[in-house]
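Quick one: the structure is below, and I'll ask about it shortly.
For this view, one protein chain was removed and the others were kept in their places.
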Amino acid sequence: MYVYDQFDHAMVTARNAEFKDQVERRLKGELSEDQFKPLRLMNGLYLQLHAYMLRIAVPYGVLSSRQMRTFAHIARTYDRDFGHFTTRQNIQFNWIKLADTPQILEDLAAVEMHAIQTSGNCIRNTTTDQFAGAAKDEIDDPRPWAELIRQWSTFHPEFTFLPRKFKIAITGATRDRAAIRVHDIGLQLTDKGFDVYVGGGMGRTPHLGHLIKSGLSGEKLLSYLEAALRVYNRYGRRDNIYKARIKILVSALGPQEYARQVEEEWATLDQAQIDAPHAEIARIKSFFPQPAYADKAFDAAALDRTKAADAGFARWVRNNTLAHRRDDHVSVTISLKPTGLPPGDASSAQMDVMADAADRFAYGELRVSHEQNIILPHVAKADLYDLYRLLDQNGLSSANVGKITDMIACPGLDYCSLANARSIPLAQDISQRFADAELTDKIGDLQIKISGCINACGHHHVGHIGILGVDKQGEEFYQILLGGRADEQAALGVITGKGLSAEAVPAALERLIKLYLELRTDETERFIDTVGRLGRDAFAGALHEPA
Amino acid sequence: MKLLTANRLTDGLVLWYAGGPDLSGWTEDAALATRLEDEAAAALLEEWKARETEVVAPYLVPLVDENTLVKREYVREHVRANGPTAGQTAFDTARQHQRGEVF
Partner (left out) sequence: MSQLNSSHAPQLVSDQGEVRANGWTLLADDEAIGVDQAVLSFARAVNELDGLNGRYGVRIAPGDDVRLLTPFLSKIALIEVAFPGYRDGRGYSTARIVRQDLGFDGEIRAVGDVLRDQLFWMMRCGFDSFLLKDADPAGAIAYARSLYKTAYQSAADGLKPVWALRHPA
């Protein structure tokens, strides 16, 4: 993974000194809350319902075991012993004291981490495929490009007060696991360079991104992005917070006209001053080699025997591992979706276990996925059973990746001051309702995504089943969306049926799933495919109790 | 009838106004919050809005009666007064004050 040099260190050290000074000025009263708020947000510090929340950047979701241990330390020392992994591949701590934040940021800097630009109307953490560098279907590794963007966008002087936040995602594989079509800018690496999608997003008015450029050379990526951001900064709406994202500008101008303006602006830029030269791209790429793979003798027959003897292990291998570019390795997903607990949460002890697992079995590397799970990207097949047992002893062996209980859920009204309804209790109820492993496997691939308000942090628009919490005169109601997907065939779900109370949702999903199991052609037809074949209306009736 | 609530500047924790001229008059336990008449509540809110080095984002929580929140505010204020309803810190706030749920 990327290693800081003196310049990277100096940048974070300077920012931490600046923020420490700002915190002191705030405590003394030289800064008002109104003035301090954007400054603390630029360092990931929110004031939520119960306390301050600190969001720490995990650049493009890549994490070392040492960094994971630092999260465990922060959870133990400054928080209530747990942390929450987010859909931005970041981590949030929910009970942070303002006066502690300078010290926390210092602890993070010691392991080359920070909370810079994890909030505010600036360019946020670039997200990518959690299996980058490992997946069999990869065309090119997106991580060096994400790092290039991280550096370019950090403290970009022109783009620190954009109309609204700005999110970039990159994928380098044929399967899109980074949801690039629902990002402000989505980048698809091809063998001819980048395809650039602009104007995707969720929130109040969801849009899928439009392809505005094909075959953009990587060496011109930064100047093109600079032009794209400048057009947005100048012409994006600032009069209405709900219309300020780039999707609204692109939709108002039309993608072609927006693309034309970007080209025009691009031509005015001194590109040679903006684009990092080949040598710098090569330097960054050199930090992302393949690991020094251990040649461990792997006996397929022995693995089969172990699976036959331990059904739990067999199921975990089936659901939680993905084909690796090397036949003797796999990528392992550690599900943070155990039955009845908040999606994406991990205790400090679990963080330490995951760090140990990475050191023992995965070359010290971990990833955070936007599905709020932790990935060990490179695991020798010979080590799978030892790894499984370590995880199993620590409540980390849920074998439900990609299944109905592998839900995305935002923190919702239990923590978030923007939410209209709770998400976590509903996710817990659903996971209990579908706790039966056999049933879950029979249902197959199914993504439920839950947001506690229209801001869509829980990605409800692109869940196969999306759930949106709304407030109706003081009562929580949940609208069900069907047919969304975030992959290379991205589609937006559509609200189906009437809003349901929290109590009614699990039973409604049960009826919906029962109907799907009756209607599917066979077990290879996934829920999303059956909905696609028959239409949402075929399922609307099942959501409501028969009269 | 209303409650005055805010978050403490230094640690962000939820506070409830319980009488007195300074920050020590505020409590972390919603059960002990002073039930204020509307006019007094409005005046206190104005006073504390200006005291930004002590509390952040003060506002008034309307009550139907001494122990009943207005329905519109119910979930949010119930969660603030008792802690999250789910997860590692479920009803943490209530437990810390060794009491059951209020409101």
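Per-chain numbering from 1; labels A and B assigned in written order.
Assume a contact is a pair of C-beta atoms (placed from the backbone, for glycine too) under 8 Å apart; a residue touches a chain by one contact, two chains touch by 3 or more.
What you see is a predicted model, and the numbers here were worked out from it, not measured in a lab.
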The omitted chain touches A
Absent-chain contact - pick from A:48, A:90 or A:154: A:154
Candidate in contact with the missing chain, chosen from A:121, A:188, A:373 or A:420: A:121
Looking at A:220, A:238, A:325 or A:360, which makes contact with the chain not pictured? A:238
In terms of residues, what is the contact footprint of the unshown chain on chain A? 5, 7-8, 10-11, 14, 17-18, 22, 25, 28-32, 35, 38-39, 121, 151-152, 154-163, 222, 230, 233-234, 238, 268-270, 273-274, 276-277, 279-280, 283
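The rule is short, and it goes like this: only the chains that are shown with their structure count from here on.
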What's the distance between the Cα centroids of chain A and chain B, rounded to whole Å? 34
Interface with chain B, chain A side, in the complex: residues 26-29, 32-33, 47-52, 80-82, 94-99, 341-342, 345, 347, 413-415, 421-422, 424-425, 428, 471, 473-476
Quick check: in the complex, which residue numbers of chain B touch chain A? 7, 9-14, 52-53, 56-57, 70-76, 79-80, 83-89, 92-93
